[in-house]
Structure formats: structure tokens, C-alpha cells
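With one protein chain held back, the other chains of the complex are shown just where they sit.
This part shows chain A:
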Amino acid sequence: MIQFILRRLAVAIPTLLVLIVVSFMLMKMAPGNPFAGEKNVPQAVLDNIFARYGLDKPEWQQLLEYVYNVVFRFDFGPSFQYRDRTVNDIIAQGFPVTFTYGAWAFVLAALIGVSLGIVAAVRQNSWADYFAVGVTIGAQVVPNFVMAPLLVLVFTLWLRWLPGGGWNGGHWSNVILPVIALSTSYMANIARITRSSMLEVLSSNYIRTARAKGLPSRQVIFEHALRPALLPVVSYLGPVFVGMVTGSVVIDLYFSTGGIGQAFVNSALNRDYSTILGITVLLGALTIAANLIVDILYAWIDPKIQL
């Protein structure tokens, strides 16, 4: 087990380095620069700005210095877009915001999704099943960029219960709408995967055997069926978790939470090289970590899998 984790971490380092190099090259290939605006800046001014941020150096040198600073000083450099902030500042401010509502949304989606899926499978073709399928299809066909304005219309404009955006230091009233808007379609997916996987397991031979020897239904479902039925759900949850805590770009932008997704999009549009790289590295590291955790969970759930 320990050996498996160490091996995976050893692979993670070159993966991240490749990620940095490729992102760096793609970024530099995109036309434009972080300091260009509708007003062209005179060359002398541009030269000063480039010198200030080390962009006048050869690109290989910029890349090496960047990697050195990230690896040895954990310094992602100054932001080019937010002139009096560093990328570390931006991540330190934005990541907790997105993480907070992303994690809540994840918990909500996983709990409700799995529960709905189990109920629907166990009571297949009953009203409970139709209800669960109906809800999940409904949640799935309304994407979050439609869900968000709908929620704001109802809860902000009509009912005036909850603010339609902002973060306000993570006040509960500001957290609710982003959590719901972000979780619904994931919840629907989780419910559907759980349902179909559960149905498959329930029709397998060993479950029939378990029922045949007279085990109560509750025991059959929770002790024998649930664990294997959750395998595909768990493999889906890993990337979903990363996506929710980091990449909820639409929700971030719509609710203007000041989260990391909003910073990611804006830095890409403004060619804020250091911020793009910083957030890319963060996302990369989180994805690797989440996949590792999923693999460990797999081994725990399914004894057939050896790490």
C-alpha cells in the first residue's frame, strides 16, 4: 500500500513538470500579452514592463526560473493582471471560496445522488423509481448556467430570501445558491450511475443466493449489494470532486464569488501567464491527488483489486 502511494507520487512529479512545460508553451504561443489593452502602449513603456516581470529574458530561461521558484520556494510569482498581488495571494483568496461551496455541493450531490439511485433501483418500476428518475432527468437537462439564473430569479428577486451573488466572507446565505446550482446536475449523474449499477448487482447470482437463504432485504442491499454497486460511482466521484472544488467556472462567474474558477478564466483571457500557470499546477496536483484517493478507495471496496 505504502509502496503503491510512493510509486504514484514519484510519477506525479514528472507529470506536473510536463504539465507546466506544455501549458507554458501553449500560453506563449497564444497571441497577445498581459499588458495589451484597447490602447496600445508605447514600446518604451512595454519594454519597462517586460523587464520588470522578466519577460525580456529568453523563454527557456523564464521557464527554468519559474519551475525553480515553484519547486524550491513555492512561489508562483507576481500576477501580471492584478498588479499589486502575487499568484500565491490570488490562490490563497480564491481557492478557499471555491473549495467551500464545491465541497458542500459535492457532499450534497453524493449523498442525495446515491440515496436516490439506491431507492430507485431497489424499488424499480415503482412510483419511487419514477420519481427519482424524473428528478434526475429534470436536474440533468437543466445545466448549471440555466439553473443559476433560475435560482436567483426565485430566491433573490421574487422571494428576497437569499443574495444573488457575492461571497461576503462565506456567510451561509451567500453559499446556498452556488451549492445548489453546482450540485444538481452532478447529483443527477450520480443517481443514474448508482441506479443502473445497483440494478445490475441486484440481478446477479450471489444476490439471488443471499435472498434465497432468507437474508432480510436490508442486509442484502447494504451488506452485499451496495459495496460493488458503488465501484463505478467512486471512479466517477474522483474527477467530479476536483471539478467541483476548482473548475466551477460557470458558477464562479455567475455568482461573482471571487473564486478560483473566475480567476482562471480571466487570467486566460488576459494572458496573465503566471496566474494561468499557478492555477493549472494547482488543478493538476489536485487531480493527481484525487485519482490516488479513488484508487485507494477502490482497493478498499473491492478486495479483488491489489495495489
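Keep this in mind: a residue touches a chain if its C-beta (ideal position, glycine included) is under 8 Å from a C-beta of that chain, and two chains touch if they have at least 3 such contacts; residues count from 1.
Heads up, the rule we're going with is that contacts and distances are computed from a predicted model.
Look at the chain that isn't drawn here: its UniProt entry, checked against "RNA polymerase sigma factor", "Dihydroxyacetone kinase subunit DhaL", "Peptide ABC transporter substrate-binding protein" or "Two-component system, OmpR family, response regulator TctD", names it "Peptide ABC transporter substrate-binding protein".
Annotation: of A:152, A:210, A:242 or A:286, A:152 touches the absent chain (contact as defined above).
Among A:16, A:70, A:90 or A:240, only A:90 touches the chain that is left out of the view.
Contact with the chain that does not appear here is found for just one residue of A:51, A:71 or A:146, A:51. On the side of chain A, the interface with the absent chain consists of residues 30-33, 35-45, 48-49, 51-53, 78, 81-86, 90, 93-94, 97, 149, 152-153, 156-157, 160, 163-167, 253-254, 256-259, 262-263, 266, 269-271, using the contact rule stated above.
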